[in-house]
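A short write-up of the structure that comes next.
A single protein chain has been omitted from the complex, and every remaining protein chain is retained in its original position.
Each chain gets a letter, A, B and C, in the order it is written, and its residues are counted from 1.
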Amino acid sequence: MELTGPIVLSDNRYGKAENRIVRVYRDSARHEIRDVNVSTVLRGDFAAAYTVGDQSEVLPTDTQKQTAYAYAKITGLQPIEEYALALARHFVDRTEPVDSARIEVEEYAWQRVSVDGVPHEHTWTRRGPDVRTATVTVAGEGAAQRAWVIGGVADLVLLKSTGSEFADFLVDEFTVLEPTSDRMLATSLVAQWRFATVDGIDWDAAYTGIRQCLIEVFATQYSKALQQTLFEMGKAALESFPYLAEVRLAAPNKHHFDYDLGRFGLVNRGEVYHADDRPYGLIHATVARADAPDPGPAWTA
Amino acid sequence: MELTGPIVLSDNRYGKAENRIVRVYRDSARHEIRDVNVSTVLRGDFAAAYTVGDQSEVLPTDTQKQTAYAYAKITGLQPIEEYALALARHFVDRTEPVDSARIEVEEYAWQRVSVDGVPHEHTWTRRGPDVRTATVTVAGEGAAQRAWVIGGVADLVLLKSTGSEFADFLVDEFTVLEPTSDRMLATSLVAQWRFATVDGIDWDAAYTGIRQCLIEVFATQYSKALQQTLFEMGKAALESFPYLAEVRLAAPNKHHFDYDLGRFGLVNRGEVYHADDRPYGLIHATVARADAPDPGPAWTA
Amino acid sequence: MELTGPIVLSDNRYGKAENRIVRVYRDSARHEIRDVNVSTVLRGDFAAAYTVGDQSEVLPTDTQKQTAYAYAKITGLQPIEEYALALARHFVDRTEPVDSARIEVEEYAWQRVSVDGVPHEHTWTRRGPDVRTATVTVAGEGAAQRAWVIGGVADLVLLKSTGSEFADFLVDEFTVLEPTSDRMLATSLVAQWRFATVDGIDWDAAYTGIRQCLIEVFATQYSKALQQTLFEMGKAALESFPYLAEVRLAAPNKHHFDYDLGRFGLVNRGEVYHADDRPYGLIHATVARADAPDPGPAWTA
Partner (left out) sequence: MELTGPIVLSDNRYGKAENRIVRVYRDSARHEIRDVNVSTVLRGDFAAAYTVGDQSEVLPTDTQKQTAYAYAKITGLQPIEEYALALARHFVDRTEPVDSARIEVEEYAWQRVSVDGVPHEHTWTRRGPDVRTATVTVAGEGAAQRAWVIGGVADLVLLKSTGSEFADFLVDEFTVLEPTSDRMLATSLVAQWRFATVDGIDWDAAYTGIRQCLIEVFATQYSKALQQTLFEMGKAALESFPYLAEVRLAAPNKHHFDYDLGRFGLVNRGEVYHADDRPYGLIHATVARADAPDPGPAWTA
């Protein structure tokens, strides 16, 4: 099969990835800190840069970096969603060739140190591994301008030592797995939630609440499969936070295998496990409100 | 804004990720080796697993793993694209609830060792960092079944020490970058090319040829921006390999900054650079034939 | 210069690295979890394996793995120091050619989930990035047997937004750094402390106490350099925990550079920083009691 049609540039985008910005608030002796990794992505009328090397409509990625750092002062990072909205609007409003801007933010958590039980004013330890994420898209001019915010958490490692089974599954000639009525269930969750609106949200409260909601469902919902657990987690978030349009969950099944100690005359009743690296199950689920507004480009990488 | 509509499962998929399979061919004393990382993804009628924990239609990810290893023997891995097609077809044809299967393969290259200039029969060293990739999707039953193959290369690190400029760009109040008429250009390329057909392709020859084509254009094309370089690379691949429908390229601009040695009375004429880690420019381009067949689900993660 | 003497095997050791063991305690409905990465290293009379390929004195690394998992049941992992002592003694006492055994353990922390404010009985989230470490060495037979325990913490990321300066340093022809009277100080600490005894220690309390002591000194000690901060941290640990013989600290100076926003008419009073990746300062300090007992092979990798 040979194609002979003209060769064209189709989708394109560019930006500055992974600006590592730390913002300190020093309004009083008790400092606050926000620590982020910011990536900018611009779409628009940039075809000439690709097809003939004409940069006249190209805002350098270096400029995007400077702007990202400047907005850490102008808008600040409390919270990251407002920062990202302001930065995205800046690019769309102030740079003529830009049709839409996407700002991706990862926020790293810091825990204030206590000294003799008293919170210290300017010292923290890094708390992880989970990371707060925000992905903001702004498109269009003037009254037609629209914005989308996706919140999220990444690398949220969850484990339950019981309350999980896997049985009664489809069997074929390559199936050797034994059903189990009691297994360890562990994952490193990536969850993203799309807000139905960008107005009137208390972003920090939303993050804390949704994250806790997901964790509580993981803990309390008896699991017949990771699929079911994910669906229930997304469903609960949508029920509890009616300003959410949809929740997307991606979850590796981090396998913990019961270690065979019977060979050594030892009884292992769900006590000793091997935590395996690879391969791992990988489950994706999207849970949505049927009346969710159109996502537009919110999910377009 | 409060949503009140019913909560539904929308997109979902699942599989076994990162099966690390090594295949040795021992047909003669001169062995051959193929070393891959295989991920399987199934889509189909799996809603009950999510919504009510019913596994009766769920082929375990453990079974998918067993099947992936079995097909390394049944079909073999020469080349990976035929392996992935066979494995995907197995899941679609043999597992009733499966509507489509996606097989992602990374292949790690090994270089045969020479001993006193003679190629050794069964010893290799790993050669990288670039990795060959294949993403195969099969959907539908019987005569309506369709298949798509995307080839690719990841982590192909390229550098040219001259023949690159960046100037005459858009300037705003946050622009401090100086134009340059001679800079180092380096990237770690991820390129993927969609084949217009899955029949009659010499997959190994295609990989070798397209990879070399991309490298040669990077080397010889004077670069007015990384955008232009990427477009020319994709364009050349489409021109040279008419069975390609489109090429997608993602390329970080791995910045190498001229180091300021003038402070120490030293002249630095493009000789000493600091290779910076973050942030980095990140450019995406898709170059396509206007008469390319519909991609269908080929790019759907 | 040509050497002509006989070629000999000098130092050698071997073991099984990175056994990923998870131990659950199910004595009541309220489960407990310990999650570790265990490496075993044996030294002894293994020369024939190297020089002539004779395995008759070699305990396979697979056997070492099995033993490490078995001892997670036999001894348990509460705490890791007792586990490592028992495992090391097993190899020295039970395997004739083994002269000494070294067990290295990393322990990953899990935080019990709260549901509606109530601690959940069997669900946790991973808490990091800091990792607890233990390195145990046992050498010799019978009454001459000796043991050493080194506790530690790795990847403890600390940051203070003020209370740090760097000035009045040595200047030469390559010095361009400006002194600063107020800077951000951040590190990812690796600290190891050698116990003067292996008897009568409450290992969990020691870990919690020493870690907190190091953190508090980092917070409260005004820093004229990271060197000084490390020395004071080690000194405080030795003063507070008289069963410690010495403390070794390795600390990257994770540079946070004030971002130049003055170019954009913005004032940056220690508010916006760039967190740089590489290079980084790297400071090592050992602080010890003058009357510390001989470390023997405790620090020998």
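In the analysis below, contacts are C-beta pairs under 8 Å (C-beta built on N, C-alpha and C of every residue); 3 or more make two chains touch, one makes a residue touch a chain.
Worth saying up front: this structure is predicted, and the values here are computed from it rather than measured.
Contact with the omitted chain, checked across C:T51, C:Q78 or C:Q145, is made by C:T51. Residue B:T162 is the one among B:S56, B:Q145 or B:T162 that touches the chain missing from this view. Considering C:T75, C:Q212 or C:Q227, the position touching the chain not shown turns out to be C:Q227 (whole complex). Residues of chain A that touch the chain left out of view are 173-174, 176, 263-264, 277-278. Where chain C meets the chain that is not shown, the touching residues are 1-20, 39, 41, 46, 49-63, 65-67, 70, 94-95, 97, 166-172, 174-177, 196-197, 199-200, 223-225, 227-228, 230-231, 235, 238-239, 242-246, 252-253, 278-292. Within chain B, the residues in touch with the undisplayed chain are 19-26, 31, 33, 35, 66, 69-70, 72-74, 110, 113, 115-116, 120, 122-130, 156-163, 184, 215-216, 218-220, 256, 259, 261, 263-264, 266, 268-277.
Heads up, the rule we're going with is that only the chains that are shown with their structure count from here on.
A rotation of 180° superposes the C-alpha trace of chain A on that of chain C, rounded to the nearest 5. In this assembly, the C-alpha centroid of chain B lies 38 Å from the C-alpha centroid of chain C.
Each chain gets a centre from the mean of its Cα atoms; for chain A and chain C, those two points are 31 Å apart. Rounded to whole angstrom, the centroid-to-centroid distance between chain A and chain B, based on C-alpha atoms, equals 23 Å.
Residues of chain A in contact with two or more other chains: 19-20, 66, 70.
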